[in-house]
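Inspection log for the structure reproduced underneath, given as structure tokens.
One protein chain is absent from this view; the other protein chains keep their places.
Each chain carries a letter (A and B) given by its place in the written order, and its residues are counted from 1.
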Amino acid sequence: MMANQRKEITDDLFVHEPLEEGKAEELSESPTSFWREALGRLFKNKGAVMGLITIIVISVLAIAGPIMNSYHYDDQDILRSNLPPLIPGLEWMGLDGTNVDGVNIYEQQGVTDAPAWAGTDEFGRDLWTRVWKGTQISLLIALVAAFLDLMIGVIYGAASGFYGGKVDDIMQRIVEILIGIPNLILIILFILILEPGITSIILALVITGWVNMSRIVRGQILQLKGQEFVLASRALGSSNKQLLWKHLIPNVVGPIIVTLMFTIPTAIFFEAFLSFIGLGLQPPLASLGTLIEDGYQEMRYFAYKLIFPAIVISAIMISFNVLGDGLRDALDPKMRK
Amino acid sequence: MTDTILSVDNLDVSFQTYNGVIKAVRGVDFDLKRGETLAIVGESGSGKSVTAKSIMQLLPKKTTMIDEGSITYENENLLNYSRKEMEKIRGKEISMVFQDPMTSLNPTMKVGKQVVEGIRKHQSLTKKEAYNRAQELLELVGIPNAKERMDAYPHEFSGGMRQRVVIAIALACNPKVLIADEPTTALDVTIQAQILDLMKDLQKKTGTSIIIITHDLGVVVNMASRIAVMYAGEIVETGTLEEIFYNPQHPYTWGLLQSMPKMHQDRSVPLIPIKGSPPDVSNLHDGCPFAARCPYVMKVCHDHVPDKEQVSETHSVSCWLQDERAPRIKQPDFTGGDHVVQTKTR
Partner (left out) sequence: MLRYILQRSGYMIVTLFIIVTITFFLMQLLPGTPFSNPDKLSERQLELMEEKYGLDKPVPVQYITYIGNLLQGDLGLSFQYEGRTVGSMIGERIGPSALIGGQAVVIGLLLGVVLGVISALKHNSFLDYGSVFIAVLGMSIPSFVFAALLQYYIGVRLEWLPAALWKDYSHSFLPSIALSVLVIATVARFIRTEMLEVLGQDYVNTARAKGIGEVVVILKHVLRNALIPVVTVLGPLAVSIMTGTLVVEKIFAVPGLGEQFTLSILVNDYSVIMGITLFYSALFIFIVFVVDILYGVLDPRIRITGGKNDG
């Protein structure tokens, strides 16, 4: 083989021939934009992609679910009370309209109109509609709360980190005290004052929720302020705009997005938690928390009432956590394990 | 008993990474003779440390593949050794000193204990005896108040002192080979000289063979009798200290020498850096790896790997300029104007 290779090497190959400028560059580095690279890494992460898909599917169902059948979320129908789930075609999965004792309730109660895919509650309200309506409300609460957290947290954290000195000292003392109180207790106290309702839940969540975001942002700003690459890139003559896009934005936006991804499930958890201990939304409004609470009360005889909303809330929580992890890894390759 | 204590033959090491397989070391050959000091010189990322770690088998097993080659120590191929057998070699026969003394000591373990640990593993000494031996070692490497310092934690030591501790750990069981991976890179210049002197001194006392890995040719002058120049996972040139400094053959070696500041050089003469940056070893094309940065690059260099040519019995180089068909190149002036050497020595 060596001999063959020798033969190909002819005398005319021994002339000076450097690589063209462009080609040398191309070989030594392949510049890809930060975001494209991050996105590429994210899509390589199967868990994160699954999480993203699940979130999209659940969001679509939260909007479309309640109008997929003819039942309204607060339509009561005593004839249809406590119907177990029945999905034609999926009987083999246990969704066959029978209760724990194997009795077909549809036949027993003579229900002939459209089956309840996820069963009904004791007032005959359709659970499929109610669970997706509840998901809609839970997601709405979480998104609004996360958005407010983001706004307050970014402004507070950036101000604190940017001004530094005395201002930072005072602002951080306030934060320390807020962190000193277990946040759930503060949330409960605020709910007690504000009376349960969507707005008061959102406000109560925001009261403690922004602190975390502000700490992240402050930390990043402080770190960036002192970092050499910012100085170096200034010294190399980068314009402010370049500096902003190349260094500050990727370094601050990354952690903010990741924090946001973890804020949303936390908000969903607290909303459900409050509803579960009786401080949540009042009927006939439903959220995932109130549905789980209702289902839990009748779990012994009508387990499906608990299981369906429990699966939905768990799926949301898992998806956001996995997506958050994936985003963190994708945006901060240093942290990748 | 042969003259050679350790030899690496045609070693290929690659890593499995997120971005595919990286061939970090390709066909590396070298011998280490008893009592000598061999320097492996190259830029960061050239595969020096990987070579060193593969001798000690300290590379992560799951992601590392040693595809080919052998590492022979005292006539035994270390690559065939089991984990247990390797543990008996490490520290006792072959030791290693790592680059950054700030991170190469366990921060939560007392320094004395870290020295004792190795001694107790390889020598059947009582706790007391091992402790005394450790103290002697710390004294040997020049740590003042060794007795009290045994109970100190690494963060209570300065960088230079820590590196002395690391050397004490490495020499605890009188190894026959010491691999020093950039032992002075992380230290201040004055401390660097002290550490190098210490190593030379200890080598005289113990007769240990040393492989010193560095990117700093200044270190090499002080320590080594032979030099291997590495580039992009390959050894491009080997020779004695004199051969490499006074009759270098590879354009990369020229570049290294040109970029080195010289004691007697006129300050107005600028240092000449090697243009470009080391190639991405995950994405190597055919041909000589240095082709993209070589000022004397020829057509042939882009597509064909040069063979190893012997310049003298101790001096070999892999470069197409050695071919008789290549144009004669006037070697650049890297010695400060003393003399100019023609490439074609034959």
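Definition applied: a contact is a pair of C-beta atoms (placed from the backbone, for glycine too) under 8 Å apart; a residue touches a chain by one contact, two chains touch by 3 or more.
Just so you know, these numbers come straight off a predicted model, no measurement behind them.
Among the displayed chains, contact with the absent chain in the complete complex occurs for A, B.
The chain that is not drawn here is touched, among residues B:D12, B:E117 or B:E136, by B:E117. When the full complex is taken into account, the listed residue touching the unshown chain is B:E87, out of B:D29, B:E74, B:E87 or B:E136.
Within the complete assembly, residues 53, 56, 58, 62, 83-84, 87-92, 95-96, 98-100, 102-109, 114, 117-118, 121-122, 153, 155-159, 162, 166, 169-170, 172 of subunit B touch the chain that is not shown.
For subunit A, the residues touching the absent chain in the complete assembly are 47, 176-177, 180-185, 188-190, 192-193, 195, 265, 269, 272-273, 276-279, 292, 296, 299-300, 303, 306-307, 310, 313-314, 317-318, 320-322, 325, 337.
The definition used in the following text is that only the chains that are shown with their structure count from here on.
We define each chain's centre as the mean of its Cα atoms; on that basis subunit A and subunit B are separated by 49 Å.
Across the complex, subunit A is touched by residues 18, 276-277, 279-280, 283, 285, 291-293, 295-300, 302, 304, 320, 323, 325-327 of subunit B. Note for the complex: subunit A touches subunit B at residues 5, 8-9, 11-19, 24, 27-29, 44, 336.
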